[in-house]
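Here it is: the structure, laid out below.
Only one protein chain is missing from this complex, and each of the others stays in its spot.
Moving on, here comes chain A:
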């Protein structure tokens, strides 16, 4: 891989490069996170949420101290925020008109995803390692 455009061939990157040239990267990223979120989403509902119904502080810490649970939770939140950011960006580009408003909206979207994912990861690590 020579540039940030990822899985595209040299010809694919050069041909018709009118816009930013990142559409294929965006499209593939959306699908990769979608595939990951099928098992991770089912695990989150049935394992993480239903499995911890009525749990107290001690129980949730013990549950998150399992390396498998902490790993799956981090994979879930990172995939989910990445997938959501890619998806909402397309919606914003479709429905927010005007270059300035669109750019501000897309940037705010990316910052929300980065901050949300980081906060969730820090929380998981605090629970798993905090003792």
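The criterion applied here is as follows: a residue touches a chain if its C-beta (ideal position, glycine included) is under 8 Å from a C-beta of that chain, and two chains touch if they have at least 3 such contacts; residues count from 1.
Heads up, the rule we're going with is that contacts and distances are computed from a predicted model.
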Per UniProt record, name of the chain withheld from view ["ABC transporter ATP-binding protein", "Protocatechuate 3,4-dioxygenase alpha subunit", "Chemotaxis protein CheW" or "Succinate dehydrogenase cytochrome b556 subunit"]: "Succinate dehydrogenase cytochrome b556 subunit"
Hidden-chain contact residue, picked from the options A:7, A:23 or A:45: A:45
Identified contact with the non-displayed chain, of A:7, A:35 or A:101: A:35
Those residues of chain A which, in the complete complex, touch the missing chain: 31, 34-35, 37-38, 41-42, 45-46, 50, 53-58, 60-61, 64, 73, 77, 80-81, 84-85, 87-88, 91, 94, 116, 119-120, 122-124, 126-127, 130
